[in-house]
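Pasting a structure here, questions to come.
All protein chains of the complex are present and in place, except for one that has been dropped.
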Amino acid sequence: MERNYRLVLSCPDRVGIVSMVSNFISSHGGSITDANQHSDPLSGYFFMRVEIDAQSLPFSLEKLREAFTPIASSFEMEWHISDSSQPKKVVLMASRQSHCLADLLYRYHSKELFCEIPCVISNHEDLRSMVEWHGIPYHCVPVDPANKQAHFDRVDELINEHDADTVVLARYMQILPERVCERYQHRIINIHHSFLPSFVGARPYHQAYDRGVKLIGATCHYVTPDLDAGPIIDQEVTRVSHRSLPDDMVRLGRDVEKLALARGLRWHLEDRVLVHGNKTVVFD
Amino acid sequence: MERNYRLVLSCPDRVGIVSMVSNFISSHGGSITDANQHSDPLSGYFFMRVEIDAQSLPFSLEKLREAFTPIASSFEMEWHISDSSQPKKVVLMASRQSHCLADLLYRYHSKELFCEIPCVISNHEDLRSMVEWHGIPYHCVPVDPANKQAHFDRVDELINEHDADTVVLARYMQILPERVCERYQHRIINIHHSFLPSFVGARPYHQAYDRGVKLIGATCHYVTPDLDAGPIIDQEVTRVSHRSLPDDMVRLGRDVEKLALARGLRWHLEDRVLVHGNKTVVFD
Amino acid sequence: MERNYRLVLSCPDRVGIVSMVSNFISSHGGSITDANQHSDPLSGYFFMRVEIDAQSLPFSLEKLREAFTPIASSFEMEWHISDSSQPKKVVLMASRQSHCLADLLYRYHSKELFCEIPCVISNHEDLRSMVEWHGIPYHCVPVDPANKQAHFDRVDELINEHDADTVVLARYMQILPERVCERYQHRIINIHHSFLPSFVGARPYHQAYDRGVKLIGATCHYVTPDLDAGPIIDQEVTRVSHRSLPDDMVRLGRDVEKLALARGLRWHLEDRVLVHGNKTVVFD
Partner (left out) sequence: MERNYRLVLSCPDRVGIVSMVSNFISSHGGSITDANQHSDPLSGYFFMRVEIDAQSLPFSLEKLREAFTPIASSFEMEWHISDSSQPKKVVLMASRQSHCLADLLYRYHSKELFCEIPCVISNHEDLRSMVEWHGIPYHCVPVDPANKQAHFDRVDELINEHDADTVVLARYMQILPERVCERYQHRIINIHHSFLPSFVGARPYHQAYDRGVKLIGATCHYVTPDLDAGPIIDQEVTRVSHRSLPDDMVRLGRDVEKLALARGLRWHLEDRVLVHGNKTVVFD
């Protein structure tokens, strides 16, 4: 894999941003290998993602950040630059259901997802063997219904210890405390097993069955303190019929959950997802 | 088109229904050209639709109904038999937006939809020329915001006068009074421009934009007094992105509205939709 | 899981088949839990699949077959009856690419697919550890390009030894000899990585890239001696764009391959796929 720097930014829209950014890059001999931009006329915001061939620049990532800072300031940008050769550290969390976890582990193992997985955290022992086969440490942190706080404290500790860039709730089924959501803002990815905003909360396939919908879905989104209401990264649906009992919906839904989560995580790992307000720009 | 009788029934499930029905038909020499059945283990209900070659039976539709009545009674069936050569009378209602109406008129005109359209009713004059080009009477019944009742009374009258079997709300945008919904139970079809149950009510595409969903949809359903909550016949979705402004969603949504409504109406016209509780069985 | 008998049949269409079959079942007190039929007016053939609650019948599977034989003969049926509680024996074959194999193993392991997997056969060692973790024997049978026959003989032997009902080519990449295809007619399932009949043969994603298609696909089909030309069970597609390089198509294609193969195999295991000529009837 060639090594790129990824410059990702958003700022109030005005004339000359692209020109300023591309000039900055070309003035240092930088070669742009991919670029996307988006102007949102309703919010008046501008979004950009540029991949620069790292070999074409005469300085390090640190120097690049330093050199870009004045431009970023003058345009009031929110921005970051990452190095494509540095895998993000992703802590996976799951409960008893294994399909999303198994799918992500497979994609990691087969190098489809470029990241490190320092550990998997679960509130049950069920998935230990599968995780350890992949050579990944497994931490079982049970939930004591009488004292959920102990669970969350230990989870928090583990995430910190492993220096996670990103946390993925691969059907974790617990609601993270507000302070964790806020500390890892736009870095916790959840897969909800419905086509949000339909069927927020528990047992969405059963809700879908009761309503008699003809398509079911899954939603990959960033977690916010507000349940199932965070910025949506991706959604996927599949057709069901009157013959689909709740168990069939659960089964059919697993495939769309896996797809939506895997795509969303891939885009996140490649710095393709920009959040503005409660919405995402996805440069896929 | 060959002429068939369509026997459509639902009843509490028990042993021997298929056998009894198929015996009844074959004992009269009837030839089954299509058959579908469905047992719902959760509701304990059984659903069936049979097409019988009309020429293969020695009696008229009326006699067929008479002959079948004892069987229907013994199984406590809700049932009806229709003649495929008798087009249903479908009154179309629209407001100013023409896409669903134009689409249905085209499918009617090109004989893709087999029905009669005795008239189109609208609260605006805008679509008169288009409708009349198809040789269909157009009734403009304006809505006086101070006295909506007059509008609904006249609408009701027109539907009755034209002896409608079915009413289609092709983006009609008014909420029909409860008594009309009830009189034409499971015979008024609406197209709602969202993937229900998301975004009930007004301006669903704007709601979708605000929520930042990645797919938008449309829902074809039977109208009940409870707004946008009736039995769903069909749904369709299409992908949107951060580049999709509300106007783009409106535009992209038109195509899924047309598809969901046309499919739902077709199935309804062919007696393929059975309603049980607030859900449908669709033998497509 | 409740135990059912699955009666699957096809025969020249004529009046009274459904009646005869359903009478036969109900006359023995049999309770039909699911039934599908299809009349193909162009071929003049009739297809039927019935699930009967095994507990509702007074005799064994063997006696049921015996009792049904006269009816089957009088209608010139091709037919079989299987017992839903008896898992089919499925031999999986793969080469180096693991995605389809891993997907099927996961679905087997999580009990989504009801079958036995007596062994996995591959021409490489790469996937041994993954397979053995699932507790399944792994046979590596290398291919000597100078003597492919030795490979196929050993493969044939293994399939026979393990008494396979079904063989799945999960990206096996070798072309089975004609006599194997014929011996296991309609029992060898392949996943081809294109939307057949486009891009038969080698490197279909590269062919797709060269043609500039906007959707790529995968096809699950029964293997016949004619390469990639057997009866199609299922197909799936996904969107690509000018940004999709061949490697991206390979990656995106993996997900549609997995879906099409898993669905096709599931239907096969549940005796939902009937072959007539070079086409399938799928009672999904």
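Per-chain residue numbering starts at 1, and chain names A, B and C are given in the order in which the chains are listed.
Rule of thumb we're sticking to: a residue touches a chain if its C-beta (ideal position, glycine included) is under 8 Å from a C-beta of that chain, and two chains touch if they have at least 3 such contacts.
Just so we're clear, the structure is a prediction, and the values are computed from it rather than from any experiment.
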Revision key, fill the gap. Touch with the missing chain holds, among B:Glu112, B:Asp144, B:Asp163 or B:Glu182, for B:Glu112
Review point. Which residue, A:Cys11, A:Ile32, A:Met173 or A:Ala229, contacts the hidden chain when the whole complex is considered?
Key: A:Ile32
Study note, to complete from the structure: Those residues of chain A that touch the unshown chain are 15-16, 18-20, 22-23, 25-26, 29-37, 39, 56
Point to revise | Hidden partner interface residues of chain B, rising order | key: 98-99, 102-103, 106, 110, 112, 133, 251, 254-255, 259
Revision key, fill the gap. Omitted-chain footprint on chain C covers residues 38, 40-42, 47, 195-199, 211-215, 217, 231-237, 241-243, 245, 278-282
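Note that in this section only the chains that are shown with their structure count from here on.
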Practice item. Considering only mean CA positions as chain centres, point out the chain farthest from chain B. Key: A
Check your understanding: What rotation angle, rounded to the nearest 5 degrees, superposes the C-alpha atoms of chain A onto those of its identical copy chain C?
Key -> 180
**Study point:** Length of the line joining the C-alpha centres of chain A and chain B, rounded to whole Å
**Key:** 41
Practice item. Provide the list of chain B residues touching at least two other chains, using ranges where the numbers run on. Key: none
